[in-house]
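Just below is one structure, and these are the notes that go with it.
One protein chain is absent from this view; the other protein chains keep their places.
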Amino acid sequence: MTAALHVAGVRKDFVVRNQGASARFTAVQDLDLVVPDGQFLTVVGPSGCGKSTLLDLVAGLTAPTAGRILLHGAPVTGPATDRAVVFQQYALLPWRTARKNVELGLESIGVPRRQRARLADEHLHLVGLTGFEDRYPHELSGGMKQRVAIARALAVDPRVLLMDEPFAALDAQTRESLQEELLRIWRATGKTVVFITHGIDEAVYLGQRVAVMTPRPGRISDVIDIDLDPVPGQDVRSDPAFGRLRHRVWSALQHPAPDREVAHV
Amino acid sequence: MTAALHVAGVRKDFVVRNQGASARFTAVQDLDLVVPDGQFLTVVGPSGCGKSTLLDLVAGLTAPTAGRILLHGAPVTGPATDRAVVFQQYALLPWRTARKNVELGLESIGVPRRQRARLADEHLHLVGLTGFEDRYPHELSGGMKQRVAIARALAVDPRVLLMDEPFAALDAQTRESLQEELLRIWRATGKTVVFITHGIDEAVYLGQRVAVMTPRPGRISDVIDIDLDPVPGQDVRSDPAFGRLRHRVWSALQHPAPDREVAHV
Amino acid sequence: MSSSTLTRPVAAALDVAPEDYRRRAGLDVAARPGRFRLAVGRLARGSVAVVAFAALWEVAPRLGLVDRVFLPPLSVALGALADLVANGQLAVHLQASLTRALIGLSIAISAAIPLGAAIGRSPAVARLLNPVLELFRNTAALALLPVFVLVLGIGETSKIALVVYACFFPVLLSTITGVRTVDPLLLKSARSLGLHPLQLFTKVTLPAAVPTIFTGVRMAGAASILVLVAAEMVGARAGLGYLVTAAQQNFAIPDMYAGILTIALVGLAINAVLLLAERRLSRWRPSA
Amino acid sequence: MSSSTLTRPVAAALDVAPEDYRRRAGLDVAARPGRFRLAVGRLARGSVAVVAFAALWEVAPRLGLVDRVFLPPLSVALGALADLVANGQLAVHLQASLTRALIGLSIAISAAIPLGAAIGRSPAVARLLNPVLELFRNTAALALLPVFVLVLGIGETSKIALVVYACFFPVLLSTITGVRTVDPLLLKSARSLGLHPLQLFTKVTLPAAVPTIFTGVRMAGAASILVLVAAEMVGARAGLGYLVTAAQQNFAIPDMYAGILTIALVGLAINAVLLLAERRLSRWRPSA
Partner (left out) sequence: AGCSASTATADADASVTIRYQGSAGQVTLAELADDLGYFEEVTLEWVGDTTSGPQDIQSAATGQTDVGGAFNGAIAKLVAAGSPITSVISYYGSDDLAFNGYYVLDGSPIRTAQDLIGKKVGMNTLGAHHEFVVREWLAQEGLTPAEIAQVELIVVPPVSTEQALREGQIDVGTLGSVFRDSALERGGLRELFTDTSLYGEFSYGTLVFRDDFLAEHPAAAEDFVQGVARAIRWTQTQPREAVIARFEQIIEGRDREESTDLVQYWKSAGVAGPGGVIDPQEISIWTDWLVREGTLDEGQLDPEDLYTNDLNPYANGTFDPTSGPDGEVLP
């Protein structure tokens, strides 16, 4: 079977102007990654290592400088609704209701109005927001906004769901409840998910596999299989097996320089 | 020895206007808490349970409706520099440099200009920001901003340091490095610390004791002693002992309703 | 508890919840009940200053504090206003001015928004046009009144052109700001959903810029009346500016004040209408 | 790797880094090197439109597209300007106008900021004063010109009063907004550090409001010139508005254009000075 996502030898350079001259800055290099269809992959790595760059490339929002990205065997040439992205900051249009926000992607592919509304309501139901269809984003809590963003992404029926630290801005309780929700939806829909996070706990808790990225230039240094099967309502995170896997990821992340904070002003 | 902080039977009501009439809303009730001098106490609890309300009361920013709050035996009557607060959102004055921000509290107690600058630089050094004294907040990373806020709080030489989710807005890596930093500073200065957090991991990692708060109305439901001694550079969080303590706190938190997210629109 | 000398609690003041908390607490903030009663009460309190001002205007001339001939009591001015309303003159002037203001404002808006969007989106266009726009923007509209009259004549064209000129820049600048400050993340996410450039503009950029643009439109509304008053002093046959000037020249001082009062009311009305429109278009925003 | 038909990479375009990324990357954004060369280049490109405009002005009258008498070529206007500069007249007019504008602006600022702060901080004061302020704010300044002249006479007082009137409201409104939008957390944290109310105002509220206030001050700067031009048409012996009017009435048309050019330049200069002041006061902000 063809992999859902195939990233092969990808490099991405940015032009940065410095000392009057333009310089190339290599954000990611020699990036290889294969995600089988239906898998939940989490990507973890320090700030600035190129996680978002990778995601933008897969989303087709930017083009790689070298290498190739295949989605179900076909090359990525730009954004399309076979992939959908969920961003950390929700990125909902504040002047649209929840329903209208979910309809946005459907408008771009020309779904008729009636059907749009029906599809939107279905997906809002899927994320547990029935009854909130006519709320504006400012009338929703952070967690609810992120649910809308997830519904919006799912509504275009993408084969791959790309998520860039979607829960980082939420408080711990809300985050945990959304994590469970996401796993439920993933199981229900069978989508391929690429989930980027800073949090080791989150990566281990959610992922079937955890890809560890290291910076300068960014590449995937380890891929760790997670053989936990979290059961809702149980405190998996306090389980010793969880602690062991967590430690493996933690160790894989320990390569880079310790003084990152100051160096990254 | 007199406790550093003694909260006894405190209640705090707010007036909320609803259906045209004013109603009382009791945020915290029957709140009791004793923090011995020099202790690092963490307070954990779900969103809206009254953690910030408790902190504001101790800081003297609001007055309790009933009950008493004693600081080293003397009643709290308003804000004063025997306590200092660090907030989640840094709350730095963006038009002041790091040094000038640290000087703010010193200005209020009338420290002469020369001495202010010296004290500010000392405390910036303490939080590892030597060399960044003249930077404006927007020129600092989130972690550095929070360091400045900590330096500002320490500069007035408070006996009690109050921290309201100070690291919640930081990314995981930065958060962990600041946690270690805070423990170092706490050991170096011997201050009493009341540290509020959403995160069970953070509460267990930092606190000598973890106070668990439950909502409606908020009160301290459990106080759990933490007998770990985290060593910098070691992955304590993956330790099975950590997992056990984590689970105890997690269980203590399981009382309240599960559907909080939606209920809290 | 390692208790000690417990003292009496600090004053048990009740803190009033700010809106934010009420919203978090799920209380309905926008549609507050008892709204009508509140509004009446607020009106009464708010009127204090207005009534005081009116009383001063009425009494000062009567007491001889100011010259009655040149500053007649408010009641006299209101009487003149009533006469102007009754004999239909006011309607004529009002219509003339409002028509000019509206046409001018509409032209300015329909020209400034596309140009502003172009400048806001394209640094090249911005670089090309900025200097000349800066030059014009900083040229007081009234200084150009003689030029407009010379080049466009004394008829409607020059008056409307002056209104257009005065209204153009506030709308242009606010459009540029509005378009430039659209959250790039919104654009990025819309792009990731497959929206085409035109869709991006109509569905994301423009709606996002509307509140900012409206600030400019409201400023333009005020500017339109301001310059119109001056423009109507030259070669006009109707309009509120004409009314004030003609009354002044005919020594009909109460009529002049009636005209000024009308201008004030028109200003208030235009502002209120634009505010209302703004609110309609911004219902999605948290009430301030 | 479960490889498949690997195709050529998508066009290897290099995306240019936006400022934000350059800042994150630790690059010096403000003091970009090659700044001088860039500035010259930008000037050259920016001038295209200005030069085109100047050329049009020069050529159109010469080709008879417009009446030379009433719209003389730019060179003629510049010649008149040079004469006015040479014989010292321009300095007189400029000084008269600038003095009035500056005095008026200063009075307006010093009155509007405290009042705005009071309104912004106290809902009671706001409720009391809002209606009457709304009434005045929406009364076009120029409509009041006759009243100012009647009540305050034709001297400096009425002109400066008109400038004050026109400048007052932009500063007032921006101060109210500025004070109201101060981050409550900043106030809370300053309070927790033991600052007293007065310290809170001078050390937190006011500095936080400065950028917002400055927007209003810049609008006031533009308004001051605008109304001054009109005010100086009455009862003036000097001033740029007087220059333009007198030149027009005496059919010294080139002088009139010279006056208008000067007004444009003064507008540009005032705006530039205020922008500079704003930048000085806002050095702490990320460059936009």
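Lettered A, B, C and D in written order, each chain numbered from 1.
Convention: a residue touches a chain if its C-beta (ideal position, glycine included) is under 8 Å from a C-beta of that chain, and two chains touch if they have at least 3 such contacts.
Note that the structure is predicted; figures quoted are calculated from it, not measured.
Engineer: Let's see if you follow the contact definition: name the visible chains touching the chain that is missing.
Structural biologist: Across the whole assembly, the hidden chain touches C, D.
Engineer: Looking beyond the chains shown, say which of C:Leu81, C:Leu172, C:Ile253 or C:Val266 touches the absent one.
Structural biologist: Of these options, the touching residue for the absent chain is C:Ile253.
Engineer: With the full complex in mind, choose from D:Ala124, D:Ile154, D:Leu185 or D:Ala272 the residue touching the hidden chain.
Structural biologist: Of all options in D:Ala124, D:Ile154, D:Leu185 or D:Ala272, contact with the hidden chain holds for D:Ile154.
Engineer: Which chain D residues would touch the chain omitted from the figure, given the whole complex?
Structural biologist: Its contact residues with the unshown chain are 67-70, 146, 149-150, 153-155, 233-237, 242, 245-246, 248-253.
Engineer: Hey, which chain C residues sit against the chain that's not shown?
Structural biologist: Here the touching residues of chain C are 67, 70, 87, 89, 92-93, 149-150, 153-155, 233-238, 242, 245-246, 248-253.
Everything below uses one rule, namely that only the chains that are shown with their structure count from here on.
Engineer: Could you state the distance in Å from the CA-based centre of chain C to that of chain D?
Structural biologist: Taking the average C-alpha coordinate of chain C and of chain D, the gap between them is 18 Å.
Engineer: Which chain C residues reach two or more other chains?
Structural biologist: There are none in chain C.
Engineer: Two or more other chains touching the same residue: where does that happen in chain B?
Structural biologist: Correct list: 264-265.
Engineer: Under the stated contact criterion, what part of chain C meets chain A in this complex?
Structural biologist: The touching residues are 183, 185-186, 188-196, 199, 203-204, 207-208, 210, 282-286.
Engineer: Going by the contact rule set out above, which residues of chain C touch chain D in the complex?
Structural biologist: Those residues of chain C that touch chain D are 18, 42, 45-50, 52-53, 66, 70-71, 127-132, 134-144, 146-147, 150-151, 184, 219, 222, 225-230, 240-241, 244-245, 248, 253, 256-257, 259-260, 263-264, 267-268, 270-271.
Engineer: Under the definition above, what is the set of chain A residues touching chain B in their complex?
Structural biologist: 46-47, 128, 132, 139-141, 143-144, 168, 171-174, 177, 198-201, 235, 237-240, 242-244, 246-247, 250-251, 260-262, 264-265
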